[in-house]
Each structure stands twice: as C-alpha cells, then as structure tokens.
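One chain of protein is taken out of this complex; the other chains stay put.
Chain nomenclature is as follows: A, B and C, assigned in order of appearance, with residue numbering initiated at 1 for each chain independently.
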Amino acid sequence: MLDKNKEVEFYETLIISNKEEVKFNNNVDFCVGTGRFGLGLCKEYIDELKFCQEEIGFKHIRGHGLFSDDTAIFHEYEEDGVKKVEYNYTYLDRIVDQYLELGIRPFIELGFMPYALASGSQTIFYWKGNTTPPKDYKLWCDMVVALLDHFVGRYGRDEVITWPIEVWNEPNLPGFWEHADMQEYFKLFKYSFEAIKAYDKDFRVGGPAICGVKDAEWIEEFMKFCRAEGLKIDFVTRHHYTIEFPENIGHYDYSKLMDIEAGFANLQSTRDIIDSFEEYKGLEIHITEFSSSYTPKGVIHDTNLNAALMARQLSRLGDMNESYSYWTFGDVFEEQGVPFSLFHGGFGLVAAGCIPKPTFWTFAFYKKLKEQNGKCVYKDNSSVVVATKDGYAGILWNESSDTKNINKLVFEAKDSEYSLMYKVVDPDTTNPLKVWHDLGEPATPNKAQTKLIKESAWPLVKTDRLLPTDSRIETTFEVKPEAVIYFEIKESKMTSDRGYNYKKVIMTR
Amino acid sequence: MLDKNKEVEFYETLIISNKEEVKFNNNVDFCVGTGRFGLGLCKEYIDELKFCQEEIGFKHIRGHGLFSDDTAIFHEYEEDGVKKVEYNYTYLDRIVDQYLELGIRPFIELGFMPYALASGSQTIFYWKGNTTPPKDYKLWCDMVVALLDHFVGRYGRDEVITWPIEVWNEPNLPGFWEHADMQEYFKLFKYSFEAIKAYDKDFRVGGPAICGVKDAEWIEEFMKFCRAEGLKIDFVTRHHYTIEFPENIGHYDYSKLMDIEAGFANLQSTRDIIDSFEEYKGLEIHITEFSSSYTPKGVIHDTNLNAALMARQLSRLGDMNESYSYWTFGDVFEEQGVPFSLFHGGFGLVAAGCIPKPTFWTFAFYKKLKEQNGKCVYKDNSSVVVATKDGYAGILWNESSDTKNINKLVFEAKDSEYSLMYKVVDPDTTNPLKVWHDLGEPATPNKAQTKLIKESAWPLVKTDRLLPTDSRIETTFEVKPEAVIYFEIKESKMTSDRGYNYKKVIMTR
Amino acid sequence: MLDKNKEVEFYETLIISNKEEVKFNNNVDFCVGTGRFGLGLCKEYIDELKFCQEEIGFKHIRGHGLFSDDTAIFHEYEEDGVKKVEYNYTYLDRIVDQYLELGIRPFIELGFMPYALASGSQTIFYWKGNTTPPKDYKLWCDMVVALLDHFVGRYGRDEVITWPIEVWNEPNLPGFWEHADMQEYFKLFKYSFEAIKAYDKDFRVGGPAICGVKDAEWIEEFMKFCRAEGLKIDFVTRHHYTIEFPENIGHYDYSKLMDIEAGFANLQSTRDIIDSFEEYKGLEIHITEFSSSYTPKGVIHDTNLNAALMARQLSRLGDMNESYSYWTFGDVFEEQGVPFSLFHGGFGLVAAGCIPKPTFWTFAFYKKLKEQNGKCVYKDNSSVVVATKDGYAGILWNESSDTKNINKLVFEAKDSEYSLMYKVVDPDTTNPLKVWHDLGEPATPNKAQTKLIKESAWPLVKTDRLLPTDSRIETTFEVKPEAVIYFEIKESKMTSDRGYNYKKVIMTR
Partner (left out) sequence: MLDKNKEVEFYETLIISNKEEVKFNNNVDFCVGTGRFGLGLCKEYIDELKFCQEEIGFKHIRGHGLFSDDTAIFHEYEEDGVKKVEYNYTYLDRIVDQYLELGIRPFIELGFMPYALASGSQTIFYWKGNTTPPKDYKLWCDMVVALLDHFVGRYGRDEVITWPIEVWNEPNLPGFWEHADMQEYFKLFKYSFEAIKAYDKDFRVGGPAICGVKDAEWIEEFMKFCRAEGLKIDFVTRHHYTIEFPENIGHYDYSKLMDIEAGFANLQSTRDIIDSFEEYKGLEIHITEFSSSYTPKGVIHDTNLNAALMARQLSRLGDMNESYSYWTFGDVFEEQGVPFSLFHGGFGLVAAGCIPKPTFWTFAFYKKLKEQNGKCVYKDNSSVVVATKDGYAGILWNESSDTKNINKLVFEAKDSEYSLMYKVVDPDTTNPLKVWHDLGEPATPNKAQTKLIKESAWPLVKTDRLLPTDSRIETTFEVKPEAVIYFEIKESKMTSDRGYNYKKVIMTR
C-alpha cells in the first residue's frame, strides 16, 4: 500500500514540433458497452446513455442478451397440432428506437439462447442468460435472419447494413458457452455467418469474441477454421482487461493491476496471429470489451486511478486494433445482482443519477481530441499531443499514486497570440467517490446529496494567455498523481471592446 | 493598484459555541431587481430568471417601467367626440404569468409615465422612460387601481395582496423625476396611496424609493409629510450603492469603493430618522436596490471581489432593514443601451447564456444558509456562522485582494462523527471573467465557448470527515483573496456497505 | 352480435335543479393500479405515468410484487457461520423517488414472497412472483418493518404515515396464495398487522384484498377473525371486475359483460357484511382493483365501449366504498408475458407511446368534475350532473352500441349569459383503436404512426353560448353509442374588444 502523503515531484520537458507525425488511431467513440440488452427499457439506463451521448457521443453500443428471455423475442406455439414459431419485437423496437433517437446504433452481439430454443439449461448471471447451443440450428438461423429482416423493414437497409454483427460472447469460457466447446462454437459461427450472408452479403460479420483465456489458441483455431471453410469473415473480435484475479470481500472485489505492457503485448500477439494468415492479413480487430477490472463490483472503476489508466489504454489500443469498446457506459447492470450502493465498483463511466466518474472524462477528453482533427505529433506513456490547424491539443496523465509530474511543454508556434485552456481531473478537483465517502457513503443518496456529488464530479477548467518567444510557446502543467489533463492551445486574437482593460478591471478597488 | 503576486497570509482562530445567539436577519431571498419590466418578454431574460429561481429562489422581483410605453398598457382614444381611456394587458399578463410560473411575484414599482398620460417630455435611458408627473392625477389613479383590479381578477386577491407597492423610483434625482420636485412627488405618493387604500386597504404601500442623494432630507420630509397627511404607510424604501463616482473609459465605468462602514452608517441614519417619528417607529425599511456600482457598465460587477463585498453586505443589511434587493438578477438590461460584449459590468448575478458570476454564489450561499434554519452564533466582518439541529453552517469571505486568510474554526461538538462539505468561489476556482478574457474576450461567445465559460463558473466542492476531540471539532479553511466559502458541518454516521473499505479502495493498485 | 348500422335514436329530457343534492362520492383520483412494482424502473412506464399525472393526477398507486426478486430487497448471507439478513433498497428508492416526483405515492401492497424467504416454490405470472407463505414469520415481519423504517428515514414520517398498507393480494385464489389457505392468510395478516402497529400505530393497515371468488365467505370470516383477535383494522379491501369468463383465441381474450347491477349488488353485500359487525360498522372499504375484464389481453379495454362502461362504474362505486382503484394506469405490464402488439387488450388507461385510450378520458372527465367542487344534483344510469358556484358540470354516457341518445338538458339559471363547453369521446371522434386497425394493425407503430394515432385519441372540443329564457337554459347533447361526454356550463360575460364583432368577422368575405 502506498503512502499518498509522501508525494514526490518529477520534472520533464517535452519539445513538441508540429512537423513529425506519430501513429495514433483515436477511435474512442466507435463503440461502448452496456450490460443486458433488455436493461435498455430502464429510465435510469436511458438517462445515463443520454448523458453520455450529449457529452461524448458514441456511434455503436454492444451488450449481451439480445435474444434472452426478458426481451421475449422467440416463441413457439402449437396450432392444429403443428409447432410454429412467432417473434415478438415489442421490446426490441422500443429499445432500438430509443438508441437511434440518441444517435447510437447496435453493434449486434448474437446471443444468448432463448429458453425455448436452448439445448440445455445452463445459465449465467443473476438474470439467467441461457448459454447452451440451440436445440435446432435452423430455428436459430431463422431467428437471426428474421431479426435482420425486421431491422431492415423498420430502419432501412442503408442504416442497418452499418451495424456490425458478432457471434456470441466469450465462448472460451464455460460459463458463457457450455463446456467452452470450441467446435460447437465454430458450428454456431458458420451457421450464423452463412445465413446472414445468404440474406444480404453486405452485412459485416465477425467473432469469436473471446476474452483472455487460451486466447492465442482460440484465435489460431478460429482463423484456421474460417480458412478451411472458406468464410470471408469481416473482422475478428476479442476482449481486454488488465487486472489480476481479484480478492472478494463482502459485496466487493479488490484487484491488483496486471503489468500494462504485458496486456498490450497480448493484444499484439492476436494481431500477429491473424496477420500470419495470408487470407486474413490486416483484417480488422475490434476489442468489443475492455476495462481495468472485469467484475461489476471492481472497486477500481470508480477511482481517479482508473481514469489515468484508461488514458494510456486509449492512447495505444488503436495501434493494433480498429476499435475498442469500453465496458460499460453506465452502472445500470445486473450481472451479479442489483448493486447495494451508489458507488459499488460498477463498470460504468457514469454512476446512478448521471454522476460522471473520473474515467468518464478520460473518454470525453479523447473524443474532444478527436474532434480537433489534428495529426499526432507526440505520444509517450503519459501524454499524447496533436497539432491542429491553429495550435495544439493533448492529454496528459499520471498513473502514479505518489509522484507529481511537472511537465513543461514547449511548442513550435507562429508569431501570434495563443489562448490556453485546460481541464483537470484529479483527486483534488474531481472526486465524486471521496465526496460520497465523506458524506458517510449513503447507499442511495437523496436528491440534494446526488446534486452535490454531481457538482463535485466536473473537471476544473483553467485558462491562460500564451505569447511566443523565439517562435516557441511554453507552458507547464502540474499533473498530480492519478490526474488526467486535457489541453487546447489555439491562436487567439485579443478582441477587447472599446474601453475594456481586464487588468484595470480586476485591479481597481 | 495592488500587486496580487505579493500575497501575504493572515491567521485567525474562531471558537464557535452553539449557545450564544447573534443578531442576523437573513432575508436574502425576499426580492431581487430587474431592469425594465417589459424586458420580461425576452427569452434570454426568462432563461436567466429561471436559472436564478432554480439555484436560489427569490420571492419578489422589482423593476422599473411597468407603465412605460413598451408594455403598452395605457391608451386614449376618441369616440363620438369624447376622449376615453382603454388598457391593454396583453404584455403585462404574459410577463406576470411567467413570473408566477417561476415562483416569483412582483414587488410593484408604480412608474414610469405612459407618454399619453405625461405632463412633459423628459425621458430617461436608452429606452426612454418618461419621468414627468401625470397630466391628470385622476387618470393616473384610475390606471393604478385598474391595474390592481386586473391583477386581482386574474390571480386572486389572496395572492395579489402580498405584492408590496412602491410609488415611483428615485424621485430625488432629476433624471428620474422632473426637477427632483419633492412636493410633486409627495402629491403623487398621496394620490396613489389613497387611491389604492380606497380600493383595498390591505394592499401594502410605501416609498419614497430614494437613492443616496440628499437622502436624509428626503426621508425626514417624507415622514413629516405622511404624518401631516395622516398616511399610515406600510414601509419606507431606499437604495444602497457603495462606490464613489466612477471614471468612464469607452463603454465602461471604473470605480473606487466607498468606505463600507460609511455605507452602513448611512443606512442606520435612515433607520434612526424613521424611529424618531413616534408614529413610524420600527416601520419596515426595504432596500429596494443595492449593489456595489450603480452603473450597468460597472466592471466590478463581474469580478470575484464583488462576490466577497456582497458577502459582507448580506451579513449586515438585515440589521436595520426588513429586506434588501440586489440590483439585478440578470444582464438583460438596456438602460445605457445594448451591451457590446458578454462581460460588460452589467448588474446581473447571471451573465448572458446563464453564466453565473461569482456574486451569484454569494447569494446562493446565503440562501442555502437560510434553509439550514439555524440560529446565528457568530458574525464578524468576514464570517457568519449558524448552529443547526445537527451541526453548523456558515460563510467565510475575504475582501482583500492580497492577503490570504487562514481561518481555523473550532466548534463545540457532540461525541459523534461529522461530515464537512464546503464550496469555494475564488479567482482560482470560479472565475468566468478570466476564462473569457483568456479566450480573447469574444464579444458574443459561440455555443462551445459559452459552455466552457459556464463550466468554469461553478464553485469547487470539497468534503472531509471530522472527528471530535474533547467535544470539539476543528477545521481550517484557506480563504484566498476575494474568496467566498460556504460550509456545512453535519453529524453523519458512516454507513459503509458490507465489504466496502474506502481506504482499501483508493490504495490498492 | 349487434348490427351497428341499424342505429336508433332515443330522446330524453332532464330537468336539472341546483337545489337538490344527490349522493355522489367522487373519489376517482384516490388510487390507480399498476402491474409489478419493479416495472417502475422502465422509461415507458414512467412516461405513461407522467402523462396520467399531468392530465388526471392520482394520489396513490398500488401494484404487486414490491418484495419480489426483481426489486432485490431481501438477501441472506452467511458470516462467521451465522446466517444474516441484509436489505437492498437501490431499486425501491429509485422507483419511489420517481413516484413522489410525479406527485403520486404508494398504496403499499405487502407481497409477494422473496424467493429466499419463501416456504415453497409456487410462482405466478410470467415474472414468477412467489406466492407461498414465509418460511419464517419473524423474518417477514422484520422485512416489513425495516421497509417502513427505511421509508420514514428517507421521506419523513408525516409523508409515509399517509400511505395505506394492504396485506397481500387475492389470497382467495390458489394461484396468488398457495392453496388459497384462509387460516394461513389470517396468520400472515395478524403477524403483519401487529408488527406494523408495534412499529407505529398510526400506520393504516387493511386486507384481505380478495377478488370475487367466495368473497362473501372470506369477508365474513376475515371480520370474525379480526374481531376474535382484537385487531382494530383500518379498512377492508376487495376487487371488482365485471365480465364473464372469457374466451381465449391466440394471444387474446374475448369476454361477455356481466350484469352490471349484479356487480353493484355484490359490492353492496360486502358493505352489508361489514356493517353487520358492531365493531366494524361503517369501516372504510377500498376497491383496490377494478375494471371490466380481468385479463391483460382483454380486448374490451381498448374500446370506446369500455369508456362508457367505466363512466357508470365511476358514478356508483363511491356509494358503498371509500375508494376504487382502476387496474391499471398504463400498458407496461407483464403478467402474461410481453404484449405482441400496440393494442392488445392491456389494462392500461394509456397504451404504449402515451396514447390515451377512450377510457382515459372517462377518468380525466371525472377528475375534472371533482375539481368543479360542486354538489351533485342529478344522477342516473347514463348521467351525473353537479351544480357549481357559477353553473353546472356533468358527464353523459351511452353504454349502448346501437342507440343514439338525444338528451335535452334544462337547467335552472340566473338572468345572465352562459358559456357551454363540452368534450366528446365517441367512436367517431376519439378512436385510436380504429385508426391503428385501419393502418393495418402495425405491431409496433413507428414514430409517425404513433404521432398520428395519438392525434386521433383526443376528445373533440365544442363550445356554445347559452342565453336563459324564463330563468332556464337548455341544451341538447347527441350522445352517440359508446360515447362519453363531459360538459361545463358557466356564467360568462362577453368581453369583446373595441370594434370586434364575431358575427361580422366570420360572415364577411
């Protein structure tokens, strides 16, 4: 355990030129995770998603259980002695309509198994998702194609064709797929893939959606299988979490961090395996889930540390992957039951009552950075900087819990004036978890408490004017332990109105 | 001019007992000012008022020009050779409906003169309010009574009877009342007073709404007049500004502060004059306008200094007055023309785009303090503290621009646990003016800039846990120059959920 | 089957005097039903409830399953080898906070059984509410009292004490209470009652919440039991549905109407039984559920006929009961699974997308009538009229499907002018079911279709001017088959503006 009171300082100077270009595929907003699809009926879920969309804005959303029984899609009945199938899209439509209204669209995950279509009784989670193969692959394929056809009828082919389709979730774990039966999964994949392509070959389909258990073996075998069967898959998917096996105490999981670079190396190995197949070289990889802890009571999720850790992830994940989807946008999530308390280590960027956690801002900052449309000119393990048409923008972070970084940044500049704006998220400025703790850790804060915690959850905004010397501007950021800072430097003319003199304004008494 | 960089520190320890009671009439929310009544038609005005009502919540609102021509109430026409009068309440109703919907109601100021009813052509302001006596006092009284009757018909007597009525505005200035003619004003007052009381004696009527020019003389003569005429007036009104005559540069006014205590002494003298009349001893005084600068381009209004100055005002104004109405809630105001720029020294608590100025929080803090329903146990020139049923709440401020106050507060406490929450508004935490300046002082910031400035305009929220030692808890506040701090200390049990250990949460990596 | 084309007309004249008073306990807004408590998490549910509250405004809401597993309140765990209990109020608080924000509060129904507390495995409904007695009555009572204590802590005793408490639901049916075991229910009742009263004797507690099966026997025995045990219960509850056993076809239930008067007679018998007990004479009876059909796929619910039928119910139910709660406010309801289609015979006043059904207006009209604060001066089987301070208001309905009623109403009137306003809900004016049918019965209408159906679902508003002759005013309403009409007649002076002549306006070309 660290002694946070023994703070040390670390000085560094970065010289930033806007000439070089560094590899940086910032696809922060491509997709975000959500718990069970059916939770999309909940008001709190929609409130939180709306909040995310307004402040960040993701393009796709991916969650489990689209076919689980709470969405009530698949039904069998008997008529005149014959078994027939009927589909109920009442809840499906309600949820997807709402998604589209919020400017987000499904990254479709095909799963889990409707009880009436299941071959077995194994379930996963508090909400009992059935994780056994279909009792009849034809009925499964019919259901999948009927779903797409329904989507096309309701939203138009042009729209729906852009929704990627992933077959099942983490079949390499026996809880998610009975016996983690690889051959059975390949069967499911092939049937699904071929049925979809037969319906409309322009749908993009991928798998195997594995997590980090025997992942190399699964990827290797999956690619071989696809090659052998001649499946021109559109992308590969996998997951990425960065903790060791956690310690459980009461309702909560406490975890140690993995070696971060080992995590990236593992991702690179997936890239390498795929590239070793001539037919699939350069094929898109989508990380369809990532976070630090992989449990919905992983206490780290609510901390400032997590915000700093995710800042590094977001700077690097695009290096070998097309996209990466944070698991999850919000805390409405029931895999291990209903949370007992506001802050409970939930996966969400946002806690109940639309309280942004520190990590929320890491994502907001990367989105903002993307919107600058710049080229990356600097990247290291605690910073990324892009040059824009009229200046710079960047993110600085500090994963340490006891060392304060004093970063002096020196930028090439024109002979002009500049405006500096930066937003600070650190344990002193933006720490809703601490505020909640200091209020006594109320399980379900009342309205006034929620308002207060929320007020404490925004970044501190700071600004300055910068003038170049010798075609350079410089500024120094104090990046405290566990801090994330976003900055923009822009050319900016002073346009004071006639008679307005700011210095005089603030100095006169 | 001060050198803000040479900061000094000042240490003080306050020992707070919850036994004593100190005089403190906190009526911060009784009334707030607004510019011209007709501006109530504007969307931006209503947006700003709504924002004030949500965060603060005032009971009454007072502004000029209810009878001015832009509200279009009074009309004469000829029919069959006879001159007749008709009233148009279209705009009046629209504005007052909106007020009531926002939970605020008029503090009625009778004025200015409709052009068609005026005896002369003198006007005041960009918007040309006619400030001459009526050409016919009967028509004036008819109009006043018709107004009240219309209000009663629309909103019910129970409601309308609670709206105080003030006759005219600042008749001691020749711009506001032709020649500052005292006898003519008394005539206007008497006619108005008697007409209203004849209509319904329960309406509460007062005057003379003077500002600080020959104020003692006016108050004295006004009281004598009322006594001589047997007018049982319901309250006396006056204004209170605390700057010296300003220096004008371009569109802006720069001013020196008056001696603050001289200002309070002047208010006390009004109290004393009234109390010297046996018949009017203890009569309510309402400060129907107060601020630092009295000009709508008084640059001080937008500063952190102003927030600190108003903190002292709010702690003291209730000592000798029933209420005191800050002039004004928002920056939609046109007396000297349309502002050229976002921050222009407008009177408002709120700037365009619903950006709260530092002073806004001074008012929000006093309102919050009032809601604690405590008794005042400590008050000096930089702090006020109340004891509540389960702890304390208070406000600290620092009017200095170069000295940082380090205030250690020591409170009597039970053998329990306490939660401390405080909100800081100072030039480092909450300084929208600086952010706007650093952005280059854009005259009308665009949407993104406005959002950013707004984000910079909220207090920093901080919390802590406090444990008593020897039946005392103590905490130390760093009250920076020009800062205002609101705090609450409350008994608070820690209710950690099973297995949740905050220290372990933030320390594990 | 009726031939709706063979319409006949029926003429009647009602002479209304404002002198007489007729018994009419209009308590239309006391309570409304809802499905499962946990559905209160759903956005669509809250949207529909909000709509109901804005247009009607109920005081209480009652639904099943507060303790069912989806609200996740009750939990057992082992610590140090000891079994302990913990409660989770996360979802409970979220739902009740939302209720209160919408101005509605629980009519608490204690039930069903958390799985972990159940003595058996019997469940009811698609959502599997456990309907067996507790395995341990002490644990049950602890849970009930903890709930109330939590409510009091969160919302204050003054508020919570006004929430009536009903023990279980329809224990006279074996599906709702294992074996419909009367003695076991009495045990549950007694334990619950005594635990609550021990906690706070001012809580109001009642039962037995039975429906119309062996109801007389249950009521009689329940009263005897309470008398024998000395339980001073606060009220008796029962249900009231008015159809014969329905025919099922596919997903839908088609039903014949019961004899309506037989229904009222049955209610009266409950009243009589209670009054036959000296100790309980006059005790409040609350109808905690009523409607026409008792199935959530009872196609009649969506029709205009239902609106007319409920109009008679609402005019009479107050005669022998304190209150009566329509089952249910909205169509978010899952007892028999997820509906396949917009109109599916759901219980709701409102269909998905906040489309008001005809019956919605029956309730809105009775609420409006209540707000007139008049005294009832006329009531028969197709009309109710109240005299107000300045006129009359009333509701007319026509339960027939083939006879048009031509009702001439003659009112005592002053020598004044009157304004007539009436709203018509009949198959020609307000028939969303037909519009949806004519659109092809889309299962989940898209946004444009929903907007259209909604536009078709409002009453037709009509007005007129009425002038008295011989101190009487008269007006004739055409009450079409299955119509419900609300009218108001008010004294109204014509206040035409100078020069405005309505006849001239509409006649000039």
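Definition applied: contacts are C-beta pairs under 8 Å (C-beta built on N, C-alpha and C of every residue); 3 or more make two chains touch, one makes a residue touch a chain.
Since the model is a prediction, treat every value here as computed from it, not as a measurement.
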| item | value |
| --- | --- |
| Option touching the unshown chain, where C:Lys19, C:Lys83, C:Lys389 or C:Arg509 are the choices | C:Arg509 |
| Residue touching the undisplayed chain, where the options are B:Gln98, B:Ser119, B:Thr403 or B:Thr475 | B:Gln98 |
| For chain C, residues in touch with the removed chain | 1-2, 4, 248-252, 254-257, 299-300, 302-303, 305, 340-341, 344-345, 401, 417, 419-421, 429, 433-435, 437-443, 452, 455-456, 458-465, 492-502, 504-509 |
| Residue numbers in chain B that touch the chain omitted from display | 41-46, 71-72, 86, 88-91, 93-94, 97-98, 154, 337-341, 352, 443-444, 446-447 |
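Quick note on the criterion: only the chains that are shown with their structure count from here on.
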| item | value |
| --- | --- |
| Averaged-CA centre spacing for the pair chain C and chain A, given as whole angstrom | 45 |
| Intercentroid distance (Cα basis), chain C paired with chain B, Å | 48 |
| Shared interface positions of chain C, touching two or more other chains | 86 |
